[in-house]
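Every protein chain but one is kept in place in this view of the complex.
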Amino acid sequence: MTNDIKRTYVMPLVVLTAICLVVSGALAFMDSITGPVILAAAEERAQMTMADMIPNATSFERVELDDVGGLPTTIREIYKTSNGVGFIFIAAVNGFSGDITVICAVAMDGSIIETLTLSHTETKGIGTILEQESFLYPFTGLDSRLEGIDTVAGATISTRAFIRAIEDIMEAFYLVEKG
Amino acid sequence: MDFRALVIIMMSAVLVNNYVLRQFLGVCPFLGVSKDLKSSVGMGLAVMFVMLMAASVTWPIQVFLLDANGLDFMQTVVFILVIASMVQLVEVVLKRFLPALFASLGVYLPLMTTNCAVLAVTISNINNGYTYIEALVSALGAGLGFFIAMVIFTGVRSQVAAADPPEAFKGIPITLISAAILSLAFFGFDGVIENLFR
Partner (left out) sequence: MKTDKKSILTRGIIKENPVLVLVLGLCPALAVSTQAENAIGMGLATTFVLLGSNVVISLLRNIIPGRTRIPCYIVLIASFTVLAKMAIEAYAYPLYQALGIFLPLIAVNCIIFARAEMFANRNNVLDSVLDALGSGAGFTLALLAIASIREIFGSGTWFGLELPWLADNNIMIFSLAPGGFIVFACLLAIVNKISKDRKVRTEHDCTSCPAAVACGKRNER
């Protein structure tokens, strides 16, 4: 009788628990190896994108978001160039389906140097405008008033979300620059 | 809570990003169980139900358990186990308390464990950074989209069954061709929603 209980209830539980423990250990070990590699690679990609946007910057330093009060909640990361050429902002806004992540380089005088869509999960055919030169280029040189952008961009959910991100970035710029 | 944002998430999950027809998620049950209306309605309801349950359970697990302890690499394993045990639980509860519902959904529930659409909805809720309410709405939308696709496709198949395709295309190939045409039809919704919510 006890043997029966052991076979039907105890053994399965013991084996399943053992497998789960071994598996968790293996995954934690693998994570400890690949985790740093993944982070380093992401950091390197970010640095390269930023270096492309502001070529005459010597290097980029991360600005701690908590040090700047009253930032819009969409702002994810802020970097400043160590030789005072400008700032880089990364913001994520809700688009048509999921987040649109925007990166924008702003010069010290408050004009946009360049802006790009880092990633988006919009449907094929809807979100593609976010990657097009004809949509992104008109932002270059504008200041926080974003004059004339509405007519260029048309008005769809994706493009308006993008413009909202840029507006938040400009707001963040004035907060950071003052501080 | 922005109600408009929720409507957009819902509509895009149902029509624009339809799981089966646009993203190839859950194709196996879509082709396998769409032969008659009764079973496709049962399957569709079961998927919707399990997706909603799964999303409501996995979101707190990810946020309060995995993210809080730096264990997000366990996501896939934990989610599958949670879905599998939840399906078991639902089966037992339905059998005990709602035998009528169990009679119509019971056969399809065990299939949910290996249904990629259910796992996909829980993972993409996390990837998209949805809030709890948004996650529930997107799960409901995904399930509803699956249900609608199933029911429409059952109608299409009953017409195809009466047709006489070339010998080699009989069976699965002609079913796939019909799925392609239905998928093409769903492309029509792209502009509709885009312009509905200007």
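The letters A and B name the chains in turn, as written, and every chain counts its residues from 1.
By our rule, a contact is a pair of C-beta atoms (placed from the backbone, for glycine too) under 8 Å apart; a residue touches a chain by one contact, two chains touch by 3 or more.
Bear in mind that the values here come from a model prediction, so they are computed numbers and not experimental data.
*Asks:* Quick one: say which of A:31, A:114, A:143 or A:171 touches the chain that got left out.
*Replies:* Considering all chains, including the one not shown, the answer is A:31.
*Asks:* Taking the full complex into account, find the residue in A:16, A:48 or A:108 that is in contact with the omitted chain.
*Replies:* A:16
*Asks:* I need the residue numbers on chain A that touch the omitted chain, in ascending order.
*Replies:* Here the touching residues of chain A are 7-8, 11-13, 15-16, 19-20, 23, 26-27, 30-31, 33-34, 37-38, 41, 45, 124.
*Asks:* With the missing chain put back, which residues of chain B would touch it? List them for me.
*Replies:* Touching the chain left out of view, chain B contributes residues 21-29, 31-33, 35, 73-77, 80-81, 84, 107, 110-111, 113-116, 119-120, 123-124, 127, 166-177, 179-181, 183-184, 187.
Here is the rule we go by: only the chains that are shown with their structure count from here on.
*Asks:* Between chain A and chain B, what is the gap in Å from one C-alpha centre to the other?
*Replies:* Comparing mean C-alpha positions, chain B is 28 Å from chain A.
*Asks:* Can you tell me which positions in chain A touch chain B when the two form their complex?
*Replies:* 23-24, 27-28, 30-31, 35, 92, 94, 96-99, 121, 123, 125-126, 155-157
*Asks:* Can you list the chain B residues touching chain A in their complex?
*Replies:* For this pair, the touching residues of chain B are 5, 8-9, 12-13, 16-17, 22, 73-74, 77, 124, 127-129, 187, 190, 193-195, 197-198.
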